[in-house]
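Note that one protein chain is taken out, while the other chains of the complex remain in position.
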Amino acid sequence: MLLAYILVPLLGAAIMPILRKIWQKGTDSVPILVTVYQIIITGWIAYQGIVLNGSLNLERWILDQVLALRLDGLSLVALLAIGLVSFVTVLFSLRYPLDEDRRPGYYALILLAVTGMNGLVVATDLFSMYVFLEIVSVASFILIAYQYDEFGMEGSFKYMMLSAVATVFLLVAVALLFAITGGVSFGELAQGVKTGGPVVFISFAFIFFALALKSGMMPFHGWLPDAYTASPAPVSILLAGIVTKIAGVYTMIRLVLEVFGFNSVFMNLLLVVGAVSTVLGAFFALGQKDFKRMLAYSSISQIGYIMMGLAAGTPLGLIGAVFHFFNHAIFKSLLFLNSGAVETATGTRNFDELGGLAEKMPVTGTTSVIGLLSTAGIPPLAGFWSKLVIIVALWMAGFKFFAFIAVFASIITLAYLLLLQRNVFFGKIKQGLEGIREVSPVVYWPAIIMAAITVFSGILFPLVYDKLLNPVNSLLGLLAK
Amino acid sequence: MELHMVLLIAVTLIPMIIAAFAAELIKSVIALLVGSVGLTLVLFNLNAPIAGIFELSVGAGLIAVLFILSVSLTRPLAKEESAERKRQHYRRFYVLPIIILFLGLILYLNKDFWINAFPFTGAQESASFGEVLWGRRGLDLIGQIGIILVGVFGVIVLFRRGKMNE
Amino acid sequence: MNETNLWLLFVIPAIVGALLLVIPMTARYLRGVISTVTAALLVYLAINLWGQQIEINLPWAGFGIDFQLRYYGFSQFIVTAITMFAFLITLYSTKFMVDKPKSNQFYGFLLLTEAMAIGAALANNLIVMLFFWEGLLITTFALISLGSEKAFQTGLKSFIIIGLSDLCLTMGIGIIWVQAKTLVMSEINLDTAGLNGVAFVLMMIGAIGKAGAMPFHTWIPDAAEDAPLPFMAYLPAALEKLLGVYLVARIALDFFTLTDGMRILVMSIGAITIIFAVMMALVQKDFKRLLSYHAISQVGYMILGIGTGVPIGIVGGLFHMINHAMYKCCLFLTSGSVESQNGTTDLNQLGGLWRQQPLTMICFVVAAASISGVPPFNGFVSKEMIFEGALEMGSAYRIFYVAAVLGALFTAASFLKLGHAAFFDKVDPKKPRVKDAHWTMQLPMIVLALTCIVFGVWHKLPLNGILKPALMESMDKVIDKGIHFEFGFGPLFWTTVLILTFAILNHWIGYKLTGKGLGASHHIYELPGLHQIYDLAEKQTFDPYVQGKRGGRYVVKGLFYIDRGVDWFYQKLVPATANKIAQLRQIHNGLYANYLSWSVGGLLLIILYFLLSVPK
Partner (left out) sequence: MNNILVIDMIAVILLLGIGLYTLIVSRNLLRMLIGFEIMAKGVTLAIVSAGAYNGKLALSQTLAVTAIVVEVIFIAVALAIVMLIQRKKGSLDVRKITNLKG
């Protein structure tokens, strides 16, 4: 049954060229069906898991021996996020001016990216994770360069060459660990890591380098702003919303939990790099003039937050990290949706040319306010809860200084987001922009969905907490072994 | 053991250095080709025949062809292959062989430290390549199908606009 | 059945008041009639509730704050008095207020005030009392500002002054809540050591602020001119004294057991209020301002009485409270009828009204006699009891007795002047003849005058009938011996006679010197020492409110600069840092080699970190 997560999008992509000939409209509806299918299935599993056995303690609920797949609390949250963000991306790209006869190819690549992500989430051994990681990465390189424009090419090339280096080092590390443990699945790797010794440290250094680069953490983040700004609007939603997080952050969480465990040397490293990314990301974002580029740096900062949550090393920290992972996927894709809407309506993303769009584009305006406030961590919204949990976890884990850093960074986050809101949506409308109208419903409906999710998961946080997130720390049981 | 060393250094490392070092792209591609053939020999020496064959056919063959294709496509434009540019290239790359030699010597000298760094306790396994591939690595197959599809769609999407009207 | 009655007691006026405010009624007398009928109904309710012990206890806001009402001896006395006065005032104002501007709102607020006052009197939980107390604050402000255009300033002044005293009351309640750990008024009794002392002082400030004693009195004289007259007769004269002194009594008797030090403090406030206010009253030229100053000085008597702590003094203070309410209200009503007939209350223009408005003159004489303490009237009885209380305190406290006597002297002198100037002075012939006020205005005056006489002559009836149950709970050990006050010809009687003769003498001298009734107090005004004080008082140097306003201006200027500072931070500082950071962006020059070298550099750092942190 878990295989369906991989096969359905794969088949969806495979039949695209055939569909183009026999049922032209089908090319639009298939991706929607696939993504909706994923949301429903994941929702149903979560519902069943919750209702049946109290809370979702999917220890190792579904284990497919042959293909070594596995679904548990963490991957369920990831799958839900993948489903939602890809659904929203497809909805947004229905109206987006893509070159018509290449549209089936475009949808195929998006579905392949979804396949890659799903595979990566359910895989239980590092090598097949690498393979699916490559599927997602290559698909996203192509999607970035989809528009044939100079920026797209440049952004894609930089992202490609940097992640190539990352995968090389990842594979070398896999080889080293394989040499010691004789196997590549998490269980065997964990055994190998327990023996300790310099080789384990070197392989963790390589893996940390690869995953930090893939998730865009500070010193390794060079590609991220260029890739996000250069890519076409719907692709940037997918990319910023979920690809980077699954490729980088999810893998890191999975490896830390299953293979390397919370040993203090790794955790301190993760904490420092996380803190650096959070603060510098926020500072860089403060000075930006381009809507998407500011959001890109804000992503770096938020991913730094998730890493700090993980690095706290306590179950609470993990819960905070996973919840912020989910929240960030939601409100970051919401913000990129808004930037896409602004771009389609006004044709530009530069703050100096934008201003006072709120009354002309009410829906985009309000949803972007919700997104911004959630990112900055304003109480009723979901972002607040996850940041709060992370800060509390850091504080309780004894990293008081880093807790202050986290609070300081979120203040700067609020500053640059308000700056953004003021430049783009409030204030008086710029002369050239009187004529613009709100984007079409198909475009702003996804924004409303995402905003609703942020608001409700914020308000219903207690319910979300003990039903969806508590099982996540059942993973820590794994660690105890 | 010595054969392995000879093969390793003479046939793979040195061509790779030349591949990086060579000024003209064609020379570096050919050097790369030689290097990958050398690698195949090393793999055979490690009695991993299937990997060697694969490396030979795909690594050496397909990739070399692709490179030559792309170099030839771009060559007519970059006519001003002036001596000055070549000199500039060497100025940048002359330091590479020195570093690699130096690094290789250091690593080789204190290799004993690393000897016991790889404690392996697992049992030997004599399963054949087929059993392992089909039996335990089924997921990789699906992964490969996926990646191939991505490659296919990628090329289609990137080159459909072949006419490149602008 | 009684509980519903109790609820109705303050719910009816509230609802009717609200309706009167909201529903537009055009007929001239309709509002007046409706409010009078409601007031009458309330009097009936209060009477048939008499003598019962009812308690209501509803959970309200948790944390010990429940909606608790308690109808027992003391509140029974206050509530009945409130309903009586409310009825008389509404009857009076049906005619008086009918043509005045904004009169439609007047009746609404009047009934709301009554509801709030009854609520405050019945409350058994401090927070509930505070809730109604604040209600009164608002209705007072509203009623005053109905008077005239300028009245808004006075309204504001009263709002701020009473507001401040209410603030102290709230703080006091807070401290009591902490110290006594309960808010139920009937269960609170604390000593006045340390923090409780502070609470006592704060609560006293709140009570005195409401009662209108020094230094919270300055709004009353201004209100006398600007506010509508029935308001003056209703609130400053009757209601505020009732509630204020009720709270003073509850504080002094129930909440705290006073030490001598506190007693002296209370009595000194009373004495100062008496002397200062009556001196000011002496020199007033306006009928209503003179009465308002007397209202303030009489409060001094009540506080002095309760402050003595001697049973006779306390009973005297409370008895004086109800007596004062009667004759002060009657005096204000007489000034009202004079004003409605002659259009002015300035004593210079009035004169010789005894022939034109005989009935008003008779009521005025009765009320003036009782306030001055002329023997058969109620004023004399309660003042005698307060004098006796002050004497009984012992020789050390003689000073308070002297102050009370002086007060009585000047009160008598000023009322002689007032009566002479207003009613008996020679009238200038060209002034048109004036006929007496409408019967609806005269009836309340006559009723009040009669009660003054009744309470004076048959004083045993009110003492044992009303006051005995009222104070039963607070001072049980003393009361059961019965409050006996012999109308003997003892030394106190003769001192009063002496005071009166001296006052008449002084009036005669003044009349002879200036030839006019109004000039009777002129010679006192000219006395060297007093002259400067009076001039200062005229310039309102002693008025805390005016001084506060001047001080306020500097505070506002200071806040303005602080605000500018915050603005600077947001307008200038944040964008500046943003630009500075913009330069920081230059390191992102787009070159792939840079990005890769950062990453590789990062990797090397990590490996270095591992090598260092993992001991070989």
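Labels for the chains are A, B and C, by order of writing; each one numbers its residues from 1.
Basically, a residue touches a chain if its C-beta (ideal position, glycine included) is under 8 Å from a C-beta of that chain, and two chains touch if they have at least 3 such contacts.
The shown structure was predicted, so the numbers you read here are calculated from the model rather than taken from an experiment.
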Margin query: I'd like the shown chains that the missing chain touches, ordered by label.
Written below: A, B, C
Next item on the list: Can you list, in ascending order, the chain B residues touching the missing chain?
Entry: 1, 4-5, 8-9, 12-13, 16-17, 19-20, 25, 28-29, 32, 35-36, 39, 42-43, 46-48, 50-51, 54-55, 58-59, 62-63, 66-67, 69-71, 73-74, 77-78, 89, 92-93, 96, 99-100, 103-104, 107-108, 111, 114-116, 118, 120, 122-125, 127-129, 131-133, 136-137, 140, 143-144, 147-148, 150-151, 154-155, 158-159, 164
Note to self: Which parts of chain A face the unshown chain closely enough to count as touching?
What the structure shows: 127, 130-131, 134, 138, 141-142, 145, 148, 150-151, 153-158, 160-161, 164-165, 168-169, 171-172, 174-176, 178-180, 182-184, 225-226, 229-230, 288-290, 293
Next item on the list: Spell out the interface residues on chain C facing the chain that's missing from view.
Entry: 585-586, 588-593, 596-597, 600
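Assume only the chains that are shown with their structure count from here on.
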Next item on the list: Sort the chain pairs by how many C-beta pairs are in contact and tell me the top one.
Entry: A-B
Note to self: I'd like the Å distance between the centres of chain A and chain C, where a centre is the mean of that chain's Cα atoms.
What the structure shows: 68
Item checked: Cα-centroid distance, chain A relative to chain B, in whole angstrom -> 32
Check: Once you find the CA centre of chain B and the CA centre of chain C, what distance in Å lies between them?
Finding: 98
Next item on the list: Send over the residues of chain B in touch with two or more other chains.
Entry: none
Next item on the list: Identify all positions of chain C at which a residue touches two or more other chains, and write them in rising order.
Entry: none
Next item on the list: State the interface residues of chain A toward chain C in the complex, per the touch definition above.
Entry: 154, 157-158, 161-162, 165, 169, 198, 201-202, 204-206, 208-209, 212-213, 219-220, 222-223, 225-226, 265, 269, 283-284, 286-289, 415-416, 419
Check: Which of the residues in chain C come into contact with chain A in the complex?
Finding: 574, 577-585, 588, 590, 592, 594-596, 598-603, 605-607, 609-610, 613-614, 616
Check: In the complex of these two chains, what residues of chain B are touching chain A?
Finding: 114, 117-120, 122-123, 125, 136-140, 142-147, 149-151, 153-154, 156-158, 160-161
